[in-house]
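Left out: one protein chain. Kept in place: all the others.
Each chain carries a letter (A, B and C) given by its place in the written order, and its residues are counted from 1.
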Amino acid sequence: MAVTDSATTFLDFDDDEYDEMTTPEEVLRKMTATWQNELCAPCLLPTQMELVEILLDQIQGMEENIGKQTDKMQLRISVHRVELQRIGFITSDYVRCRLQKIESNPHDAIDQHKKRKEEGKSDLLSESEMKFAEEYALAESNLFQKTVLEFMPAALKKMPVPRGDHDDVMVYAKVTSDDVGNVAIPDWQDLNGEVILEMEPESCHLIPFESVHQLVEDGNIQLM
Amino acid sequence: MNAERCEFIAGNSLIEVIPSISDDRPIHLISGDIGPFEAGVPCRIPVWTAILMKRKHNCKVVAPQWMDVDELKKILTSETESQGLAKLPDHFFEISHMLVRDAREDIFEVEAVKSLVQDIYDRRDAKLRSSAIEFLRQNQTCHAQLDNVQLIEASSARATLEACRQMGAVVRNKHESTPL
Amino acid sequence: MSSGDQNRGGVADKALQLVLEMKRNPDVLPPYNTELVRQCYQKIDELFQKNAAVVEKIRAGLPHDSTLLQPRLAAMCHIRRCMMAYVNERKNRIRSFRWKYGGALPASVRNALCDAEIQFFNEYSSTLARFQSNLGEGGVNLLLHSAPPKSLFVQVRALEDYGEFETSDGTQVQLSKDSLHSLPRQDCEMLIRQGVLELVH
């Protein structure tokens, strides 16, 4: 590709996770992979909203550049504009997909987020996603309260929060990095046993999601 | 994830074009630089840019070398002979679909190419379908290895998988909610 | 449900009617059936009183028949579950309207909602609006970019005299009835959604 690998350094992130220089191209590639994973995963994956924020900045900067251009009719302007639309689509579609998942079970998302925080894992929800989940959960319970639960006898006023059960969901997973090692899947022959599978690079598997959940979060597996 | 999004992702793959305009300043896109362009000199750019420039009469698309009748015939035969799925270039179906639609005049024997790609898709789809039925019928293992599956095939198969899962849920529900 | 059962009346047939009402109108949101909902929770209350009476007898050591305690509880849960399913399905459609029409609900939809639902829509609307406002610098309208972009420009036809309209790069366009336009997709996505513009080949 005539694309020169000029790593135009972009931003040094103070956030420790991004200590090495990250080019916008690298951010976009990671965003595309994350978006694809989020679309294919049955449950919420850890939030990557910083990628979205970086790309939204990039779009803003590029739009200002185009605004300054006098001759708006050249080819490069159209190419830039289409690219901005494409990036705008990925970021919006990613956020919409996550909102959909939060809305389908806000309480579960909030509890999961707190659990991961206690276990010291990476955040499931971003700050604004958490706020959204709480506000939405409140709005939803207000609705149920005013239409049904209010009229229930005392014992029936409480509703158990349904738990998302994702263990039996199968996904298509492609191994993208090299030394991924092995993965355990439930052995249907003997119920408390496990089968160990070897994950060679570039191999594709139809496999229960929970078995590869961690690998997906680490970015070693790409869902399809 | 659906076919439309697969085609969108496929748009990022690179393809060779012969520009009919010259521009010595490369275009610094967020997804990397493209160009500079020199009329008549082939260069590689993302498929979405190629289609954009094609619509503006600014370039001719060079069909990928696998998008040629003899090459496709070879793929079709290897697909028929092998049990599993043959290895195909990434986004094989989406790219051929996009080029046949938007760069029709630049593809030699576009009609033959179109029907060969369709045959290859049908052959693989039949394989995927039969292995899926087999997989769902057995209860020995909850894992199947199918290397070389294309993204677009996985996304269409996922719909059937999801349907089967819901069927299972409905059946389980029936048992639970049957009166005591 | 043969006619025989009809006069005895299944304990949860009202609840079932609620759920069927939604099933029979997949596209149009039927008006909120306050009456049927009321009958449902009155049925639950009736069952609850009966159980309470049996429990009183048990506490007082009087002769009682506790065989129906459990079935009545199961019936109460089942009716409640149908009511929740009814409200939940309506809630999901109300959410989809926010994504279809943006902040302003058309009157036809608004009239079909009960007060609690209107309040839910408003709360949901503002929650979403707040979330969108702190995305990126000046906020992002998530209703835009609803599909992978095919082309920069779309061909549209104005269905009414909308009047003056300014595109993102500042050109003024006069959207008079029955006029055709080629406009940046981004600019007219909302107008298409509100039925001012119609996509044409």
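Annotations for the structure displayed:
As a working rule, a contact is a pair of C-beta atoms (placed from the backbone, for glycine too) under 8 Å apart; a residue touches a chain by one contact, two chains touch by 3 or more.
What we mean here is this: contacts and distances are computed from a predicted model.
Hidden from the displayed complex is a chain whose UniProt protein name, among "Exosome complex component RRP46", "Cell division control protein 45 homolog", "Ammonium transporter" or "Ribosomal RNA-processing protein 41", is "Cell division control protein 45 homolog". Note on the chain not shown: across the whole complex it touches A, B, C. In the complete complex, the hidden chain is touched by one of B:Ala3, B:Ile18, B:Leu76 or B:Val110, namely B:Val110.
Across B:Arg25, B:Lys56 or B:Lys87, the single residue that touches the chain missing here is B:Lys56. The omitted chain makes contact with subunit A at the following residues, 72-73, 77-78, 81.
Subunit C meets the missing chain through residues 152-153, 157, 167, 169, 171-174, 176, 178-184, 200-201.
Residues of subunit B that touch the chain left out of the display are 20, 55-57, 104-112.
Keep this in mind: only the chains that are shown with their structure count from here on.
Centroids of subunit B and subunit C (each the mean of its C-alpha atoms) stand 37 Å apart.
The geometric centre of subunit A is 27 Å away from that of subunit C, both derived from CA atoms. Taken residue by residue, subunit C touches two or more other chains at 147-148, whereas all remaining positions touch fewer.
Within subunit A, residues 59, 78, 82, 86, 89, 93 each touch two or more of the remaining chains.
The residues of subunit A lying in touch with subunit B in their complex are 1-4, 6, 8, 24-25, 28, 32, 36, 39-40, 55, 58-59, 62, 75-76, 78-80, 82-83, 86-87, 89, 93, 168-172, 185-189, 195, 197, 202-208, 224.
Residue ranges of subunit C in contact with subunit B, taken from their complex: 70-71, 74, 78, 147-148, 151. Within the complex formed with subunit A, the residues of subunit C that make contact are 37, 41, 44-45, 48, 76-77, 80, 83-84, 87, 91, 95, 114-117, 119-120, 123-124, 127-128, 130-131, 134-138, 140, 142, 144-145, 147-149, 152, 169, 184-186.
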